[in-house]
Every structure is written in structure tokens, then in C-alpha cells.
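Here the complex is missing a single protein chain, while all its other protein chains stay put.
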């Protein structure tokens, strides 16, 4: 992948527009929704690597369960704002995968929120499993060194 | 069940308190959340009949898929309001079950919303199935005639 | 607008991709989320008419409160499905506005859900108000006759 060949980490960008349902009575986005957007970014990241989270679940019987989440809120997103979710892979070793996120406002690139999620690869029984080799290889190729 | 013996329909009452996450920037509850509360009422209704939706799914392999929803919003619920969800069974025939709901504010019994949901009993393959006899009997006993 | 000039009603199309957060343990989309997608369609419809729901709230101090919702679920949407929300205006008279929706799967145009929402124009005090003339005109122009 050229991004890693040039030494630049691979960053996937996804866009969402803030829905009315995502606001709260403070007039801004309710904070838990950023975690949903992290997931939107994560799924797109995986798709852009040529993989597909849906078939990881259906065909390989694995899931990527969240075990750790953190987020820092810098500035509130508001209704109808268009947002860019920047997602990058931070670590992938054995059964553990870690992603990092930045959510910026599309209009002026203002940073609204950043965060990380740590995941453990699990089988349908919710027990830990190694990430299958075919996925591990692609993750390794875009890992921020 | 005494309620039906006396000719009065069985109405299950559940309580919820409005969460901050459930409000929107209009300062009231976002309308889709009432459907979640209908479900809270429906589950409690089933539990009060001595059944358990969780084991209906796990042990009997059936689900109660929603096929039709309607709701009329009379007055907005607000953050931190305590609400009473009144649930009753309206119909149960073959694979079809219908519930009715009234959501009232606990403080003054003001009616905020009323609605209905129609369900079809399905197997794990999402295909229509008859409601197992043991459930059908209990539903029949509390049906509003 | 050419659509009405030719006698065809104006239908706005919006796209969403099903998020993991929107699924439930039945393995399909939780039914209340369709109401959120109706709202996504409604906002886009208004934007395509050259109006902006955000400024309707901020500049004109009006909101479009939901007073009635109905939905029929035909076939379940699943995780990662791309969906098209088709929105049309069904009525707009005085303080009342009514929209109709069809949600179809992008891949094969299969109809998953259809529904209607009825709204009342309200001021910041949640009291009924007439729809300002500038909006009423544009709505009238695309009304299905």
C-alpha cells in the first residue's frame, strides 16, 4: 500500500452528518454517539483494506469485541454538521487490535473529538481467538510503525 | 387471572425515567424513543403473565418480530420525567400478536403518547411460525374481549 | 420544479448504511431506527427544496414536531446494508405537514419498510404556529396532488 511505502500511515476518512436523534437538550450531540461514529470509521477502515466486517462475522465466525474505549471531547458537534471521521490502526498483535480516531468538522477541519478503542478478536462463543492470518497480514501492512 | 374474571382487561404497568440521552435539541424526548418504551412495556407484560421473552428466544427459538407500529404524540415527555407505560394485549391469533400502549406522566397521569404494535411470531430464520401452545393459552386468558 | 411540471411528484432520495449499533440480537435492524431514517429523509427532502431545517429552528424559531407516526415492516434490513430512503410530501395545510417514506435496499430495490409521519409546526414554546409563508410556498409547489 503506497501510504506505508512512503512512510505515511494509512488513514481512512468517513463522513457522517449529525442526525436530529443524536442531539440532546443541551443543543449539542450527546457524547455516546461519538462511539457509534468511531465504529462507522472502523468499519470503513476495514472495508478500504479490502476486507469486510460482515463476512468476518458470517464466514469466519469471528467478532471484534470492544474491551476498552476512551474519548476526549474538544468542541461540540451540532445538528446537521458534516463530520469527517479519521481512523487509523494503532496496534494489531495476536488477538488484540487497537484503533485511533479523530472527528473533525468538515467545514473548517476543527477537531471535535479524538479517541481510541481496543478490541479483542472473539469467536461466536465470545471467547478470545487469534485474528485469522489473512486479516492479520493486511492489518500489519498498514500499521503505524 | 382475576382481571379477566371480573371482565377488566389485564393492563401491565412499567416505569421508566427519561434519560438525558433520550432528549433532543428541541428540549423534549426524541419521538423514536417511545417505541423503545413500548418494548419495555411489552416485555414486562409478558413477564407478568409468567413468561419470559428471553427464554422464548433461547429455549423455543422464536422471536416476536414487529411488523407494524403506530404512535400518536399528545404532549412531550421531558428529561427526568417519570413515566408509566400501560400495556395491554389487543389480539393474539395464529402467528399474529397485537399490543396497545399508553404512556402517561407519573406525576399527574397526563397522557403523553399512545400506540399499537403488531407482531408476527418468527423462527430463527425470520420465517413465520405459530405461537407455541403454552404461550398462546396465556395470551388468550388476558385478551381484551 | 420540473418534477411537478411533468405531473410526477417530487421524491427525495437519501442513502444510509446500516450501523452495527442499529442491529439487535435478532440479527436485524431494531425497528425504532427506521424512524430515525425517516427523519434523515425528511431533512434531506427539505434541503433539496432549498430550505434548511437548522435555520428554520434558529432563524425562524419554529420546529416541526412529530404528532403521528406509522410504519409497516416488510423485510428486515441487516448490518452494513446500504439503504435508500425515498421521501415525499403528502400534505401541507396550515400548521400540519405530512410526509411519506419508502425504505428500499440499494442492492436490489427490495422494499423493507414504508411509513408516514404527521407534524405540527410549533414555536419554541411547543405551541402550534402556522408554517411561515416562505416555506409554505415551496412545500405547496411539490405537493402530490
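A, B and C label the chains in the order they appear, each numbered from 1.
To be clear about the criterion, a residue touches a chain if its C-beta (ideal position, glycine included) is under 8 Å from a C-beta of that chain, and two chains touch if they have at least 3 such contacts.
Being a predicted model, the structure only gives us computed values, none of them experimental.
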Selected residue (touches chain absent from view) among C:16, C:32 or C:118: C:32
Positions on chain C where the hidden chain makes contact: 20-21, 23-28, 30, 32, 79
For chain B, the residues touching the chain missing from this view: 19-21, 36, 39-40, 43, 52-54, 79-80
Touching residues on chain A - with respect to the absent chain: 25-26, 28, 31-33, 35-36, 57, 63, 65-73, 76, 126
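Just so we're on the same page, only the chains that are shown with their structure count from here on.
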Closest chain to the centre of mass proxy, which here is the mean CA position: C
Distance from the mean Cα position of chain B to that of chain A, given in whole angstrom: 35
Touching two or more other chains - residues of chain A: 20-21, 79
